[in-house]
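Sending over a structure as structure tokens; questions will come in a sec.
Note that this complex is displayed minus one protein chain, with the remaining chains in position.
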Amino acid sequence: MSEKPFVSESRFRIRYAETDAMRIVHHSSYIVWFEEGRSEYMRQVGFPYSRLESMGYYLAVTEVKARYLRAAKYDEEVIVRTTVASVRSRGVTFRYQVLRAADGELLAEGESVHVCIDDDGRPRRLPKEVTELIGRYA
Amino acid sequence: MSEKPFVSESRFRIRYAETDAMRIVHHSSYIVWFEEGRSEYMRQVGFPYSRLESMGYYLAVTEVKARYLRAAKYDEEVIVRTTVASVRSRGVTFRYQVLRAADGELLAEGESVHVCIDDDGRPRRLPKEVTELIGRYA
Amino acid sequence: MSEKPFVSESRFRIRYAETDAMRIVHHSSYIVWFEEGRSEYMRQVGFPYSRLESMGYYLAVTEVKARYLRAAKYDEEVIVRTTVASVRSRGVTFRYQVLRAADGELLAEGESVHVCIDDDGRPRRLPKEVTELIGRYA
Partner (left out) sequence: MSEKPFVSESRFRIRYAETDAMRIVHHSSYIVWFEEGRSEYMRQVGFPYSRLESMGYYLAVTEVKARYLRAAKYDEEVIVRTTVASVRSRGVTFRYQVLRAADGELLAEGESVHVCIDDDGRPRRLPKEVTELIGRYA
């Protein structure tokens, strides 16, 4: 058990396609960034999500929440910080913070809840290797 | 005052671009559909969102939540049902249900919280006309 | 053989998420609309693309072109007109026009070239039923 949870960081620039007619980032883009965050998290703890899929497991999203605090603009660099809030035998909950890289300002935060399913969409236990690995970092 | 809240309905087919490698609709697509839902709601109550924008007002999203119950697939028809959960002088909360048109199965539900801002991103009171109109239907 | 090619029409409103910081529709959205156009085309000639996929065939895109003539805005209604430019044993070329519904103004036009592949990504002949059907309407 770690004393504090592991936090992964993804860093990228905001794409023009991610903005909308309010001249700021469209709120649905953050949902995609959260996903980018948990991809990076899995990669950094040593079990890329693509490997999980190649084993026939998927982490289906059952819930997502986002709270938007400040607007972000095209070309700004952002950092997505991802942690695991909890891990269960059949699922996992990730938590996210999106920060503006230039000044560390918190732009948005959120959470996503996932259940493990197989190729046929049936609920499955996460591979033990994954729950143990994530559990160690959570 | 209406006895029960007004519910708008949008109906459309799922686009291929809205699916992902799990062969189902990507969870961020529902966030876009919610937006489509509230666009239709505003249009149906007689105050299209585009008119609000042409007056210099915007409904910035401060919070969004979605709960996913069943997967949806390319080419299926869906219905988005939208209601107003509450309206305040400075904002409004919409609630959504996404149903599969073929059998009425509930696919997802969610909520979005909005504040009214002006061209410079400052919080503003919603035009009285809008709060009254929405208030009548909520 | 028909004397003139069949033209399908899809009609929908522009979504806010499809706009960008120039306050107009992002150019990549038209590529998605073209896809929506050929989906509707296949449905209207009686062979929905989803049926093709359920038989293990896919129409992979090998080329896409778009020419943008006028900007489009959120909430405007557009019409996508789709025709088949040519059909081959192993592929098909679709052609598109995007019009503003209000005044019939041409907003963009384009083309997409497709090859038929199977589940493993290998080139395949289109089912004869499909080439014949599309050939009749092209």
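As written, the chain order gives the labels A, B and C, with residue 1 at the start of each chain.
The criterion applied here is as follows: a contact is a pair of C-beta atoms (placed from the backbone, for glycine too) under 8 Å apart; a residue touches a chain by one contact, two chains touch by 3 or more.
Keep in mind it's a predicted model, so treat the numbers as computed, not measured.
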Original post:
The chain left out here touches which displayed chains?
Top reply: A, B, C
**OP:** Out of B:H26, B:R81 or B:R100, point to the residue that touches the absent chain in the complete complex.
**Re:** B:H26
Original post:
Residue-wise, where is chain C in contact with the chain that is not depicted?
Top reply: 21-22, 27-28, 31-32, 35, 53, 58, 60-68, 71, 121
Subject >> Absent-chain interface as seen on chain A, which is shown >> reply: 12-13, 15-17, 32, 35-36, 39, 43, 48-50, 53, 73-75
Subject >> Residue ranges of chain B at the interface with the undisplayed chain >> reply: 16-17, 19-21, 23-24, 26, 28, 73-74
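In this text, only the chains that are shown with their structure count from here on.
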Original post:
Of all the other chains, whose mean CA position lies farthest from chain C?
Top reply: A
**OP:** List the interface residue numbers of chain A and of chain C, divide the shared ones by all numbers used, and answer same when the ratio is over half, different when under half.
**Re:** same
**OP:** Mind checking the rotation angle between the two copies, chain A and chain B? C-alpha superposition, nearest 5 degrees is fine.
**Re:** 180
Original post:
If you average the CA atoms of chain B and of chain C, how far apart do the two points sit, in angstrom?
Top reply: 27
Original post:
So, what's the distance in Å between the C-alpha centres of chain B and chain A?
Top reply: 24
Original post:
Using CA atom averages as chain centres, what separation in Å is found between chain A and chain C?
Top reply: 33
**OP:** Pull out every residue in chain C that's touching 2 or more other chains.
**Re:** 16-17, 73-74
